[in-house]
Every structure is written in structure tokens, then in C-alpha cells.
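Note that one protein chain of the assembly has been removed; the remaining protein chains are unaltered in position.
Just so it is clear, A and B label the chains in written order, and each chain counts residues from 1 on its own.
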Amino acid sequence: MAAGGSRAALQIRGVAKTYRLHDRTLPVLADIDLDLERGQFVSIVGASGCGKSTLLRLIAGLEGDYAGEIHIDGAPITGPGLERGIVFQDHRLLPWLTVADNVRIALLNRPISTGDAASLVREHLALVGLQGFESAYPHQLSGGMAQRAAIARALINAPKVLLLDEPFGALDALTRLRLQGELQRIWMRNRSAMLMVTHDVREAVYLSDLVIVMGGSPGRIVSRARVPLPHPRDRALPALREIEEEILSQLIGPPDASANRAVAAPTAA
Amino acid sequence: MSFISSTTIAARTVLGTPAADRARRAPGFDRWLGWLGPLALLIIWVAATRSAGDGAAHMMVSPRQVLDAARELAGSGDLADHIRASVGRLAVGFTIGAGLGLAYGLVAGALPAVQSLFGSTFHALRQVPSIAFIPMLVLMFGVEETFKIVIVAKSTFFPVALATAEGVRGVPRSFLDVARVYRLRGLNLLRYVLLPATLPPIVTGLRIALGRSWMVLVAAEILAAESGLGQMMERGRQMLRLDVVLVGVLFTGLAGLALERGMRLVERRLARWRRA
Partner (left out) sequence: MTVRGRLWAAVRALLVPAALLGLWEFLSRGGAAATYAFVPLGKIVAAGRTALSNGELAGNLLASAQHACLGLVTGSLAGVLLGACLGTSRICDRILGPLFHGLRQVPLLGLAPLIGLAFGNGAGAKLLVISLAAFFPVALATGDGVRNVERAHLELGRALTLRRRQVFRHILLPAAAPAIVSGFLQALAFAWLATIGSELLFTASAGLGSFMQQGEANGRMELVIVGMIAIALVGLAMNGLVNRAVYRLLPWHAVAQK
């Protein structure tokens, strides 16, 4: 769903990363080529340890020392930058600041007036559904609410790309489902490019336009699956389930024959 | 988890920040830096004593002078006498105070009734620092050995009693339940459950009390004594002999360190079963 403009928002070419541990070398990533169009929602799935989080951190600029090129809007990245927002798995709200102040902290290095900042903060808190909680402290929020605040903080600088590193991994299953819907709603309002790393294939297929499967060591891109369905999506769509199973079979092998039989039995009756 | 993931995590933890990277590249240099501080201090000291004029003679004392004074005092047997006097008092007072503290702590920790009766008095008396007891004890017992032993005992009693009571109270219910299931009673209960469970905090309390009492004793000796390290230092001060004072400081510090290290060793041996 490229929203005009031939230049991709995020371009990754031939990225590889090796960790040096005393005298050993550990390759974690190899041959990563990826394009993220403006307004596109892309997920990366893969088993633990395939390097997907490392890739995200490279894009965020939190780690360096890699081979290859990472460009954003054509310009190479040099360390962290406000045009790439990031949401961590642990919300990382500063416990001594209120929700509003936590979001405002992202505006510290922007030359805007306090009045403008305050209204921006209010706007984004409303966007994530936290209006009325401006003066609450993080310890007073539930996990889901805290993560929503983190999303607001990451979006307030209108980043070109929003990076999400297993954003719902630390939440219980029900909250996770609810927040997936929230994220979809926010993204449809906001339409910034999103790159999400997750181990939950269902989540990836539900939210994304494109699902990238990574695997192996060093981690490589094994396959790419398009999800050409319109948004907002219905979870029950059979097309979603098909794509999900296709991806799963790549990750963990073909589905168990006995399991299939068990599922088929009731309908046969 | 695959081999890669665990080592990736390890790598990230180990490699950390660029500064840590730099330090890791030259580990020997890092350790060498540690000696820079004390070395610099020593150099400044020697240089200052060299350059100081005669007028400041009593103020500036070179390391050599301190060593000479130490040798002199050791040779005449004075140093040994002082140390023996101080440590002797410490030993007697500590034993009395620790014994009373253990007894009180055991009873107060095990019987809440005792705690409610004596607790407020205990708490109030604890507020008065041991040093503040000195004038009263001097009036009561004079400047002889008794007053010093009493003050060491007082200084030891409170931390030990507190630690013991907390240790007894802190024995997890679960251990006592297990003991009941296996019908451990009396001596067995003491040996296999109560003692090992309460010993670590008690020994910690003993260590803290020892350190504190040593300090209080030296202070008491400075104020009112005929012998002892504190008195040696005070006399040195009165005679404007900085070197003697420094010898006293040195040995006070060494003794304190030795006592603390010794107690820590005991602590570690007794608490071997504990998680680090």
C-alpha cells in the first residue's frame, strides 16, 4: 500500500551484524534486505534468537557496528533519531513522572512552546485512549495502559517509522488482543510506517500488510508473505487463518496429521 | 533457546557501553589506576613535610617520623600495653553485652508479650548514643575499668539484641512447620532448624556491634582513662606529638579492620548455605 512517492520510508540493504565476544565472533544477522513503504505496516516474525530484535535495534540506532546500509527517506542513519520512534516490550515509562510528563519528555529537544507541547500531549493521549489519565503515575496504570502511554510517547514526534519490539509480549492474553485492535485503530488514524517485531504470528497477520519471516543463525529473511486484505480486519476471516498457517508451517514444520483429524471430526458428525 | 540467542544476550550484557569496551581492552591499566589515589596522597604528604618550615614542625610530620615513633613505642613495650588494655576491655565488655543482648533478643523475639512490655523502654534507651552515657557513667563508676566495660557492654547490647530478636522472629513459618511434621523437638529443633536459621543475622549483629563498640571504647579512653589506645592518642595530642597520635590512629584503624574482617569470615562460614 505505497502511499505515493517512489522512495521507501525505510531502506535496508545487505545488513549483517556480528558480535565479538573476547576472541569469538557471533554472527547474528546476514543479508537483510528490506523496504518499508510510507504508511505500510510490516511485521517480522521468527523464533527466539533469530536476530529480529537486533535488527530493530540497529534501525533504531541503539546499536551500531554493522555491515550494510540503513537509509531513512534516502538519508543514512547515524545513531538514534526522533524520526524513528520506538516502543519497547517493557513500557519504560519513567516512574517519577506523570503520564503526561512521560509523553512530554519526548518533546524536550523540539523548539515548541509549552502551550503547544501541552496540547500535543493531550492530543496524543486521546489518540491512544488515555484521556483523563494525564496526572496518573505509571505505577497506577495497568500494563496495557502503560504500553499505550509508551505508544503515545513514540508517536508524538510524528516519526517516519514507528518501531515496535514485541510491544505486547509482557501483557496478558486478553489485554494483548484488545491492544492489537487499538494499535490497528491508531495506525489507521496516524498512518505512519510501522515495523513490528513479534513472535505471535496471528498478531502479525492480523495487523500487517507484509509479514517477514526470519530464521536460522545467523538470522536471514526466509520468506515474505503479503496480506492483501483491507483494514480494519475481522479476526475471524478465513483468509487470515490460511496465511497464518502457511507462515507457521515455515517456522515449525507441517501441521500434525493427528491434530487435523481431531479438528475435522466434529464437522463430519 | 538456541545457542545464538543466549550468547547474543550475553554479548549485549557483556559488551555494554563504549566506556566499558575501552576498559575491557586494558584490564591491567584499570587496576593500576586504583593505586593512583593513595600513592598521590603519600607523595603529597612527603612533599609537604619536606617543604614545611620549622614553625610548622609540630603540624607536619613525615611518614618516617611516624614509623620512628611507632618503633619507639613498640620497643618500650608501651604500644603493646596500650593495645592489650584496650582490647582487654573490649573483650570483657563485648562478652557481657553480647551475652545479655542474645538473651534478651531470644526472649523478646520468641515471646511477643515480652516485646510489648519492654519494647518501648528498649526503643527509648536506644535513642541515647553510647557516647552520651559517658558523663553519667564516669560519675557513677569513676575513671576506672568498670565504666569502660559498662559502656562497651551498653554499646554492644542494643545492636545484638535487635539483630537477635529480628533473627528469631524472621525464622520462616515454613521451616517450623516442617520441623513439626518431622517431630523435631528441643535440642534437635534447636540444632537443625533454629540455630542455622537465626545464626546469620545474629552474627551480622555481632559484627556491627563489635565495630561500634570499638569506636565507643576509643572515644571513652580519650575522655577518661589511664591507659589504652585512646588515652595514648589524647596524651600525644596534649604534648603536641602528632606522630604519636598518628601511630594511635593507625593501630586503632588496623585493629578495627582486623576485627571486622575476622567477623566477616565467621559470617561467611556460617552462612554458606545462603544464596550469595
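We take it that a contact is a pair of C-beta atoms (placed from the backbone, for glycine too) under 8 Å apart; a residue touches a chain by one contact, two chains touch by 3 or more.
A quick note: this is a predicted structure, and the numbers were derived from the prediction, not measured.
Student: Missing chain touches which shown chains?
Tutor: When the entire complex is considered, the left-out chain reaches A, B.
Student: Give the residue, chosen from A:Ala67, A:Leu94 or A:Ala126, that touches the chain omitted from the document.
Tutor: A:Leu94
Student: In the full complex, which of B:Gly119, B:Gly170 or B:Gly262 touches the chain missing from this view?
Tutor: B:Gly119
Student: Can you list where subunit B touches the absent chain?
Tutor: Where subunit B meets the chain not shown: residues 19-20, 23, 30, 33-38, 41, 59, 116-121, 123-125, 127-129, 131-136, 138-140, 211, 214-216, 218-219, 222-223, 230, 233-234, 236-237, 240, 242, 245-246, 248-249, 252-253, 256-257, 260.
Student: State which residues belonging to subunit A touch the missing partner chain.
Tutor: 60-62, 79-82, 86, 88, 90, 92, 94-97, 105-106, 108-109, 137, 139
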